[in-house]
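A single protein chain has been omitted from the complex, and every remaining protein chain is retained in its original position.
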Amino acid sequence: MIRVQREDFDIGAEISALTAGNHAIGGVACFAGLVRDMAGGDDISAMTLEHYPGMTEKELARIEAEAQARWPLEASLIVHRYGRLGPGERIVLVVTASAHRQAAFDAAMFLMDFLKTKAPFWKLEDTGGDARWVDARESDESALERWRKPAR
Amino acid sequence: MIRVQREDFDIGAEISALTAGNHAIGGVACFAGLVRDMAGGDDISAMTLEHYPGMTEKELARIEAEAQARWPLEASLIVHRYGRLGPGERIVLVVTASAHRQAAFDAAMFLMDFLKTKAPFWKLEDTGGDARWVDARESDESALERWRKPAR
Amino acid sequence: MKLLYFAWLRQKIGTAEEDVTPPAEVTDVAGLIDWLRGRGPAYAEALRDERVVKVAVNQEYVRRDHPVRPGDEIALFPPVTGG
Partner (left out) sequence: MKLLYFAWLRQKIGTAEEDVTPPAEVTDVAGLIDWLRGRGPAYAEALRDERVVKVAVNQEYVRRDHPVRPGDEIALFPPVTGG
């Protein structure tokens, strides 16, 4: 399941809803991205996430389908917020559930790596007076390399 | 932080409490282990977790300290339940928070791998009439190998 | 065709969205970018460094040799920074 929304989410409630009644699930991995208040030494007072409605949903669904094809997942969820967010606020949630823990962990890392480099979101950091578009990170691009080899 | 308890836990509330007010956190990884209803083809109606009070807390604290030494974690949490649990119930929770996502993911996997092989818990599966102690898995022991190399 | 711009590309060009009708010789993404550069200094500046311009045609990432046709929705944007 994927969702793109302005509102916050409740990690525990999302996981409960996703896994309820499925007793084949032995492990649930999750990752939540939060707004940090420091970027390159400047304090961030807020961040605005812009996205490409329509394409965002398509890309997230495509990435999720790829993870489902690579690992034996019982369930998965991607929630990504847009709009203005303050320090400490939740930005993104990825949840993966599987019979075994490594599949859940690997799929969650895979989803995050692809989402970071493929989902059409852009961050505008507000450092007080000055607003600055976040640069894409080389390390996010290189994190994709590890998924080139066939999945376990 | 570590906790050993009979009661259930709320994943969202645990993560919120752990990360509240720390805006240096950019990513939170978590893993929850659930009771599966199938083990080797037999339906599990319940599971009883026995542990070694005193040593359990020591081992969990030691494992957490090791993760804190290896990765730049802003916060971490291990909660492990004991007692009788039904299918779908939560057994264990690991949460790790860091500035960057890979440290959080790696530390969470490390905690789970060590907890599975070092924390003195034992599972007794009730498959209806018959109770059976779960065998340790070879794959859990070999999962430790990857942490022999120095951390990134 | 409908053009969409995001993030600093949107800010530099000064619009989020516009309908354009390029001449017939513009048949692919590379040709479209070249043609856009000629539309004024804001376009030329925004599209100066090709390496930081990603393109999606009808909401799918494409390469520079991908065809562009009337009716297409074509988005130009910098490398993504979500997550």
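In order of appearance the chains are A, B and C, and numbering begins at 1 in each one.
Note that in this section a residue touches a chain if its C-beta (ideal position, glycine included) is under 8 Å from a C-beta of that chain, and two chains touch if they have at least 3 such contacts.
Note that the structure is a prediction, hence the values are computed from the model and not measured.
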Absent chain's touching partners (shown only) are B
Touching the hidden chain in the complete assembly: which of B:I15, B:V28, B:A75 or B:L115 does that?
B:L115
In the full complex, chain B touches the hidden chain through residues 33, 49-52, 54-55, 58, 80, 91-92, 112, 115-124, 133-137, 140
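One rule holds in what follows: only the chains that are shown with their structure count from here on.
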Most widely separated chain from chain C, with each centre as the mean of CA atoms:
B
When centres are defined as mean Cα positions, the distance from chain B to chain C in whole Å is 48
Approximate Å spacing (C-alpha centroids) for the pair chain A, chain C
26
Considering chain C alone, which of its residues make contact with at least two other chains?
none
What parts of chain A, by residue number, touch at least two of the other chains?
33, 112
